[in-house]
Every structure is written in C-alpha cells, then in structure tokens.
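Only one protein chain is missing from this complex, and each of the others stays in its spot.
First chain written, first letter: the chains are A, B and C, and each begins at residue 1.
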Amino acid sequence: MIFTYQRTVRFPDTDAAGVVYFANALSMCHEAYEESLRHSGINIRTFFTHPSVAFPIVHANVDFLRPMYCGDKLMISLIPQKIGIDKFNITYEITVTEVIVAKAITRHVCIDVNNRIKQELPNEMISWLEMNRRDAEGAERRKLREEII
Amino acid sequence: MIFTYQRTVRFPDTDAAGVVYFANALSMCHEAYEESLRHSGINIRTFFTHPSVAFPIVHANVDFLRPMYCGDKLMISLIPQKIGIDKFNITYEITVTEVIVAKAITRHVCIDVNNRIKQELPNEMISWLEMNRRDAEGAERRKLREEII
Amino acid sequence: MIFTYQRTVRFPDTDAAGVVYFANALSMCHEAYEESLRHSGINIRTFFTHPSVAFPIVHANVDFLRPMYCGDKLMISLIPQKIGIDKFNITYEITVTEVIVAKAITRHVCIDVNNRIKQELPNEMISWLEMNRRDAEGAERRKLREEII
Partner (left out) sequence: MIFTYQRTVRFPDTDAAGVVYFANALSMCHEAYEESLRHSGINIRTFFTHPSVAFPIVHANVDFLRPMYCGDKLMISLIPQKIGIDKFNITYEITVTEVIVAKAITRHVCIDVNNRIKQELPNEMISWLEMNRRDAEGAERRKLREEII
C-alpha cells in the first residue's frame, strides 16, 4: 500500500487570500515524509536534530490544481525512489475527497553534515526506500489488474 | 472530559537550536482550538475564511517548562472560559508522556469584521464554551472526588 | 537594473538541521516579489488582502546549491516574464556574498477570485512586467556588451 498521511488544513497554513499559502503545501508534504520515516521505525528526533548524516533537499517542485481551504481534510500520498547511491526523489500527491489538488517532488542528497560531502545512503534509508517503493509498485500492479479486469 | 488534541512535533516547527521555535508552540495551541471547534460541529472553513463575525486574539501568553523536540508526541488540552458578553479565554496545557512542557492562554474578542466593533458572542460560540466548560468542570470534580477518596 | 531585495536570514527561517528550512526559501522569494510590486507603486494591502483579482501560484520550483545560515545576508534578484495573456513566470536568484545559493521559479495565473476563472492580466500587472522585464533585458545587454569587449 502507498503510504498516506492525513492532514487537516489549519488557520496558520492560510494567507490573506483565504487559501493555503503555496510554500506551506511543501511543508505538509515534508510532514508526510517525516511520518513515513517514523512509520518505518526511524527515530525522528535523532534523524532530524543535529544529525551527523543528513538528507537535505536540493530540489523541490510543486503544481497546484485547486486551492486548499482552512478545515480541508487532505490525504497526502508519497512514493520515494532511489535515483543514485547518494540520492532519492519523493513524489507526493495531495487529494481532498479523492480529487487531486496538488502534486510535488522533493529531491534529497545524503551528506556528511560536518563537511557537507555527499555519501552513500545508509541502510535504514535503503530499507525505507525499498519498503515504500515495493508497496507503491504493488499498489500500481493491483490498480492495473483491476483496470484490465 | 477535557478536549485534548494530539500533535506530533514536525521538522518545520523546530529552529537551529534544535527545539520547537517558541512562537510555533502558540500555533499548535491554536490548532487545538480549531479542532475543538470542528468537534463541536462548527464549519471551520466559513468560521476562519473572510467571516463577517470573528474572534481575534487580543492577548496571548505562554510559559515553557521543558523543550520540545522533533518527533515528540504532544497532548494539548484546552479549557475555554467566557469572561464577558463579547470575550473568552482559552487555557492550554501541552504535555509529553504526561509531563507538562508548556502552558498557554489566548484571549479572544468577538467583533463585526466590517467595522471591527465588539459584539455579543453568537449562539454557536456560547454552545461551544458551555460544552467545553461543563466538560472541564466535570473532569475537575471527578479529579477532586478521587483525591478526597 | 534587475530588481533586487535584501533579506537577512532569521532564526525562525531555520530548522533543527541548523540551516534555512527549504520551504522558507520560497517564502523569501515571494517577499522579493511583494517588494518589487510595492516598488512599482502597487498598493500591497489591497493587492493581497481579499482582492477581487488575484495571481495565485500554480507552479513553483527551487534548486538549492548551498545551505543558508541564520544571519546570512541574502540578495534576491527577480525577473518576471509574461507567458500568456493570463499568466507570468518569475525567476529568482538568491546569492550570499555574490555566490548563488538557490534559484527558484514561480508561475502565476490571473483569476477572478469569485469564480476562480482565468482572466487577462490587468494593466498594473502588465506595467510591472514590462518595467522589470525591460530593466532585466537592459542589464543583460549591458552584461553581454561587457563580455564582448
């Protein structure tokens, strides 16, 4: 199953135009990433707080299809993909009542925090990538099979 | 029962000191307020998005007893109290594994948004205040009884 | 001259990894856009607060070349470009002491806020686009000439 994170739009997520401020949508995607890591058994506090190995975002992009309003119940699905020995992408889809409202991608590079030099992804991240990738492939196959039937 | 909201500390809640940035703790309390309103049947979108009657915060204070870290599971309890025909306070307590880490208060005044003149609290807010206040009193009475026994 | 906005990195812009949180870099670019609008004589309050015509972001992307730290003095340059009768792009470059640390793009569509239907860019936005585009072209021509010489 594709990892999915539920998130209600809160008042501070919005701006004076009455909808979610664009950069906050990327923050919500990052929350989904954090929750997915936690779900796979990773200790979030040591992962994100002054770690020795980190996975900074080197690229992000987001497309908005519809506005999001305060109180909206978002479902954020996430599929990570290893794209090198030291980097991975995460693809996100945000839906409200099964309608896609935004899509995003973040690209992460694994670095040694002390010298900021790239290094190979550690085992816990490879496990997380495989677990979520396989799940995603399974879901896609099932979906395809249903469509064929 | 006192209304309680569960909230995991997320990476964007933190700052370069490695803990929750102080102003973000107040935002988390506001989320608890939003969730409590929703729980009582109020439509969050119309309540917060360009409404004609609003409840802006005219005062807030917060005390920090311990730092909060990325990944911490917070429990935020909330007790509102009517303090006039046009205003109310909300008292919040943030706990992590049953240890209080912060306490906060927000004071809200009811205004007509068009002229920003104070006005009486509408019925849906009086219902919300009574429901949560009565629940809180019940919880305190039960607690007191247990202590006496 | 290309419009440039100066911005110091503040503590709440950072996260527990000790650097600017990725989504906040997009917010800083948006600040540069706001300042550029104001500079061209547009009333920021009426432009952004419950307007009847708005320019929501339908796409954004950002690339990070180096981390940004608390206290860093950023220079954010901005070049907008009309890409249709109802839309425009803005290209941003963030530098610290003349080294590029991030690049970003936002795409904006002009809509009637009441029905969210696309509409032609109003005159004040066309003026802003032309003023900043012409300035940018001038700067590029000058740069090219210097390179030839």
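Note that in this section a residue touches a chain if its C-beta (ideal position, glycine included) is under 8 Å from a C-beta of that chain, and two chains touch if they have at least 3 such contacts.
Every value quoted in this text rests on a predicted model; they were computed, and no experiment measured them.
With the whole complex as reference, residues 8, 10-12, 14, 18, 27, 30-31, 34-35, 38, 43-45, 47-50, 69-72 of chain C touch the missing chain. The chain not displayed touches chain A at residues 11-12, 14-19, 21, 23, 50, 69-70.
Although one chain is not shown, part of chain B still touches it, namely residues 15-19, 21-24, 26-27, 30, 48-51, 54, 56-64, 67, 106, 113, 116.
The rule is simple: only the chains that are shown with their structure count from here on.
Put simply, the chain closest to the centre of the protein, by Cα centroids, is A. Greatest centre-to-centre distance from chain C is found for B, with centres as Cα means. If each chain is reduced to the centroid of its CA atoms, chain A and chain C end up 25 Å from each other.
In this assembly, the C-alpha centroid of chain A lies 29 Å from the C-alpha centroid of chain B.
Centre-to-centre, using mean CA coordinates, chain B is 36 Å away from chain C. Within chain A, residues 18, 27, 30, 48-50 each touch two or more of the remaining chains.
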